[in-house]
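A single protein chain has been omitted; all remaining protein chains appear in their positions.
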Amino acid sequence: MSCQFRTDLAIETAEIFQESNELQGVRINKTIGKISGIEVTRVTVENEIGAQQLGKSIGEYITLDVPELDQSDLNYHREISQEIIEQLRLFAQNFYDKDILVAGLGNRKMAPDALGPMVVDNLFVTRHMMDYYGKETSMTKGMGCVSALAPGVMAQTGIETQEILKGAVKAIHPDLLIVIDALAARSVHRLNKTIQLTNTGIAPGAGVGNRRHGIDEQSMGVPVIAIGIPTVIDIASIVNDIFGDQIASVDVEMMNMFVTPKNIDEIVVQMSYTISEALNRICHPMGTSCI
Amino acid sequence: MSCQFRTDLAIETAEIFQESNELQGVRINKTIGKISGIEVTRVTVENEIGAQQLGKSIGEYITLDVPELDQSDLNYHREISQEIIEQLRLFAQNFYDKDILVAGLGNRKMAPDALGPMVVDNLFVTRHMMDYYGKETSMTKGMGCVSALAPGVMAQTGIETQEILKGAVKAIHPDLLIVIDALAARSVHRLNKTIQLTNTGIAPGAGVGNRRHGIDEQSMGVPVIAIGIPTVIDIASIVNDIFGDQIASVDVEMMNMFVTPKNIDEIVVQMSYTISEALNRICHPMGTSCI
Amino acid sequence: MSCQFRTDLAIETAEIFQESNELQGVRINKTIGKISGIEVTRVTVENEIGAQQLGKSIGEYITLDVPELDQSDLNYHREISQEIIEQLRLFAQNFYDKDILVAGLGNRKMAPDALGPMVVDNLFVTRHMMDYYGKETSMTKGMGCVSALAPGVMAQTGIETQEILKGAVKAIHPDLLIVIDALAARSVHRLNKTIQLTNTGIAPGAGVGNRRHGIDEQSMGVPVIAIGIPTVIDIASIVNDIFGDQIASVDVEMMNMFVTPKNIDEIVVQMSYTISEALNRICHPMGTSCI
Partner (left out) sequence: MSCQFRTDLAIETAEIFQESNELQGVRINKTIGKISGIEVTRVTVENEIGAQQLGKSIGEYITLDVPELDQSDLNYHREISQEIIEQLRLFAQNFYDKDILVAGLGNRKMAPDALGPMVVDNLFVTRHMMDYYGKETSMTKGMGCVSALAPGVMAQTGIETQEILKGAVKAIHPDLLIVIDALAARSVHRLNKTIQLTNTGIAPGAGVGNRRHGIDEQSMGVPVIAIGIPTVIDIASIVNDIFGDQIASVDVEMMNMFVTPKNIDEIVVQMSYTISEALNRICHPMGTSCI
């Protein structure tokens, strides 16, 4: 059996297999964040058997379950940003010393797909300042080296996102690529309530934008960390959630549709702050200025 | 029997009743647009019996069936704009001599709900020029008197749209209020393929934004024409389209969700041009300048 | 002598007259904010003599001099927001118990004029929740009653901003109207470095948008507090800053132009947070949720 329902979340497919005790080559480890109290699930795909079963690449998938993620908060969910930082350190100890390119994938004109571009809008980019002033000068004290792109989607550019990012990586040679993307979930209960961090990058066909080519260390030539939040559900998935396996087919026209909450515009604005704050603080640990 | 499924389109409810020959107090008349070739259906709700049966106010509902409405076009669907103009003339012979307020309802930050604000963005507003230069001067020759508002949605303003428009109408005393709104359809086959024109205004609870209070001649004190295009489907409706009457219940969380195509951002941009072109040309029949 | 140069800042005209010891009917009082260290100047126009001389209405004009206001900051200038709160309390002791309408004036499509709309975008509006749940319920605990409008500018609406706001105030009857507006300064050194708070509202002809009719307690029927930051300079003013009184005339075409920094888009985003944070915290003093 392999997972037939569309989800970008490793935890969703892992849970299905776990119920039936079929899971091989995959380790699941749950902990509670010490300061944040957030439930953190680490799914490790150890080998090809696990990868095929789960339909996910070999590597780590860290999931933060945050029921209040889609709720507004006077403090912009600072404790969630802090937990993201804690977990990102499992992938790379030191962000401050690295030359980091952040790519905000997705379509900024479509609220549920705008998470990536909105994170990029609030990043404190410094690469040009490092070039101009040098590192650890009076102008750049405590700042890491961050550059950022929001390449748009194929319908806008006519170009695969992978191609644009490949070109950018070749041109500027970062040490690390961080990609931010809106994801598709299978369960409505995970929508805007789950953050997935992975060192496997973005798989082909994943995300709202249905990318055809993967964005990972192999294709990019540098390590890739992906940060994603599910903001939409595919029609097929949601119908399955209601009716189980009884469904034969869904209208073809519907396959090009997605489901999302009516206030997704407000939710995405807020979630994008939570992620950009985490990145700004982990990249510029002693920096005093930011936006 | 009364219609239990959520739709803002009179034609959808009328069709259900027509199949069962139950329709009373409602006349349906189909024609083909002479120049455009567009199928035009006129649903007339004649009395309270028809109104209660259909769940729609007494008045005229003109529906344009335009299969290519969601397709891009080098000429921006000029013939559709022309057909909108032809049909609007059934509601008011002369737009040029009227002081017209256009209200673009909906949330400009959410693509499927941004139809109204986007139409307003492309209107050629002239009311301030009429105040300053007077009508039929060298500066205003061939121009009608148009003002426009995009009041936002209740989640952004904390105010019912009806209240804001009531205040605006009292302050500036237009002869006619035209409201533009994104609608909810029941059938995926009508999504972004149907234009509804009505002289009954906007009913309570209609639209993506789920308005609580109606916007019509009674509440506004001036005649109201509403122009709408269905851009979303409610979850309950779409499940019904697939499974008929077998459904008992849908998850509460899903009731706050909607379904829309993945390229709704491009579709709405284009449909908004088609409507704004119609309004610009009917309001400023001899004007040479426009945006 | 009366002030001939275009500025919306009372402090700028006051300073000119102070130099020549000519100032009558106007009191100027400088203090340093206890916590923030910000220099605060209070200009009180006491009577008609002062009003005519300064070209400003009778009332209080509080100016915060904040050299770092246009600089980015990891903490979003929290201490400046706090000082705004302290100073706003001079105009009204209690914001929590009032029904407050906030109007973000200006054009959201033009960065230097978008301050008002951007503040409104980040306000936590609650009026509809008060209507629905009532005050001090489990859903609204610690929240004040806030509604918000971004009415757009006359070139977009064809309607005077004063007219739209008059209609809105009549429709929803707030206890207090707070208007946010981008201002024009005379000196380049005050641009994006000065916050003006006043209980006199917005004067005719002020702001980037050149309003024709004033927005004040007299025209609105409720108390009006205006919060403004200068983001542009008129051409005539800047030429004067360089050449003093030697200038005879400036090209007519230039009179419709303004001067603004090349990074005004980033500056306005950040300054709008500083103001929206102040308003969110003064209106919802014990609220835990916010955007």
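Letters A, B and C mark the chains in the order given here, with residues in each chain numbered from 1 onward.
In this section, contacts are C-beta pairs under 8 Å (C-beta built on N, C-alpha and C of every residue); 3 or more make two chains touch, one makes a residue touch a chain.
If you're wondering where the values come from, they're calculated on a predicted model, not measured in any experiment.
In the complete assembly, the contact with the undisplayed chain comes from A:G152, out of A:G152, A:G201 or A:P261.
Interface note: of B:S72, B:N94 or B:Q218, the residue touching the hidden chain in the full complex is B:S72. Within the complete assembly, C:I264 is the residue of C:L54, C:I84, C:I264 or C:L279 that touches the hidden chain. Subunit B meets the missing chain through residues 71-74, 124, 266, 269-270, 280-281, 284, 287-291. Taking the complete complex into account, residues 107, 109-111, 155, 188-189, 208, 210, 235, 238-239, 241-243, 247, 250-251, 253-254, 256-266 of subunit C touch the chain not shown.
Seen from subunit A, the chain kept out of the figure touches residues 120-121, 125-129, 146-152, 154-160, 163-164, 166-172.
Simple rule for what comes next: only the chains that are shown with their structure count from here on.
One inter-chain figure worth recording: subunit A and subunit C are separated by 39 Å, centre to centre, where each centre is the mean of the chain's CA atoms. One inter-chain figure worth recording: subunit A and subunit B are separated by 38 Å, centre to centre, where each centre is the mean of the chain's CA atoms.
Within subunit C, not a single residue touches two or more of the remaining chains.
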